[in-house]
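Excluded from the complex is one protein chain; the other protein chains are retained at their positions.
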């Protein structure tokens, strides 16, 4: 499976061609994403924020699960790369005419699309699409089920590296609803690949997947123990809409036990940063005093998120072009013989 | 009526100014559309797919009937011509405030729009709009009621010419629900104008309009007879949502009698191609073995469709500009006298 993820995401020369999952990607690619994003963070501060890297390319936002926020970040990232963007809200369209998913994709490919940004409620959908797409189209996972949300994980990595200088020696605590979180899974893979010292998951037993220790993390059910001396604390969003009512008694009870407050953060490293993928539930997983306080870097995550998405989009497009050129050269070479 | 369609669609010099219907257009214009599209098909394969022909122009997609698929093809075509695109979903807007259609159009014209791409459930709506629009706005029909879908017909013609080299001597069979199909009507006009040898319509009696023979086609109610020796077979989409339940017993019964299978296609010309306007209903009008088989050119139709729409858009915009320049020269000449 890991091999499959590698083959699917990398060209023969080891360049990014799809971005489906942190799994299967080597440290060098993750670092290349962070370095490329750094150049785009600078662009975001300029008077003219557009670069021509994807000029004349067509990016299709394929959202099978609605998410204005995530769609907007990808749309902005694509437009700042000068791409043409087509937003397709699947709920309202295509499949309503009884067309199969694959037929719809084949059609979009036939329109000379260059990239699909896929959001889906089912785990594995972008992987499935990438396995069946033509070589001309790059697939970017914008969140699938409980499986992965790799661009979110990479913007988190960018934020950590920006504030901590690197990953060596770092203790990172991920707090909250681990069970339903595609973000947590992607973060754990990224932190391991990039060499964080210790990864902790912190939350009520009912919201921590069994056997998660096999992913190389330490489990804590007590908040103060879990964030003790941590350099980075990531609060997850309580995905109310995904939760079975039996798993959790109430939001206020969650806040009482796991909500981040200034008082509780005293046990963390004095220079610990607090992160959150957003949108935040104030008074549920995080107190306003923390969200608006000096430790929080939540809005910087958003800024870095545009740059990281620009990096992933431009790198995968570059990988595709390298692949096409290689194929062309091979054909020509065969022709000569 | 035919004269009306000619006047409405052509400038005094015979250039395209609106694209409402294949009726009223001479063979030379249809061929010019195909030739112009050919140059855009090449563009679609390049790394940068945009050309500046409509830079600074405003294209408004006016969809009174929702169709994500068709809207997307026109949106992509306009963006690849570098136009600014405004999507207006009428169901959700304007008319909900009780504004009349003409007042809404006058407003959009006043915003200096250059082109309306009109989709409407009522036959004749784009024709009505074209008759009442200002000379500055070109009207493109993106499908109206049971009347016409001329860009679909032209992409079909492009596909036929691409695979068969031309229309002379060709036998073309259109199979399925002719009665409700705007596509079939436009195809028949185009095939006649371009000089196909024989046009056949094939389907159950209840789905074939009475007196359709007057359009110059031969009617078949038996599939194998209808596709015998045909060079081109076009399956129409079974418009379930448009059908009165009494006209047809069931989908499986339709497939039993008119569904295209490899077995049945044996009677067609050995090199016959199979076309479909999409989205296909697998196992209703076409078997998967055919849709995914070597005769099917369905996805190529989609690719050619973008190029044909680019051709129609750029030609009508060119016609409008020629018209304006001619009017200006005339005014100046009168001024001199």
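Letters A and B name the chains as they come in the text, with residue numbers starting at 1 for each one.
The working rule: a contact is a pair of C-beta atoms (placed from the backbone, for glycine too) under 8 Å apart; a residue touches a chain by one contact, two chains touch by 3 or more.
From a predicted model like this one, the values you see are computed outputs, not experimental measurements.
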So one chain is hidden, and I want to know which residue out of B:8, B:38, B:51 or B:88 touches that hidden chain in the complete assembly.
B:88
With the full complex in mind, choose from B:57, B:237 or B:282 the residue touching the hidden chain.
B:57
Contacting the left-out chain: of A:23, A:80, A:200 or A:295, that is A:80
In the complete complex, which positions of subunit A touch the hidden chain?
44-50, 66, 68-69, 72-73, 75-76, 79-80, 240, 278-282, 299-300, 302-303, 305-306
Please give every residue of subunit B in contact with the chain that is not shown.
55-58, 84, 86, 88-89, 92-94, 97-100, 103-104, 106-112, 321
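Convention: only the chains that are shown with their structure count from here on.
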Between subunit A and subunit B, what distance separates the C-alpha centroids? Give it in angstrom.
41
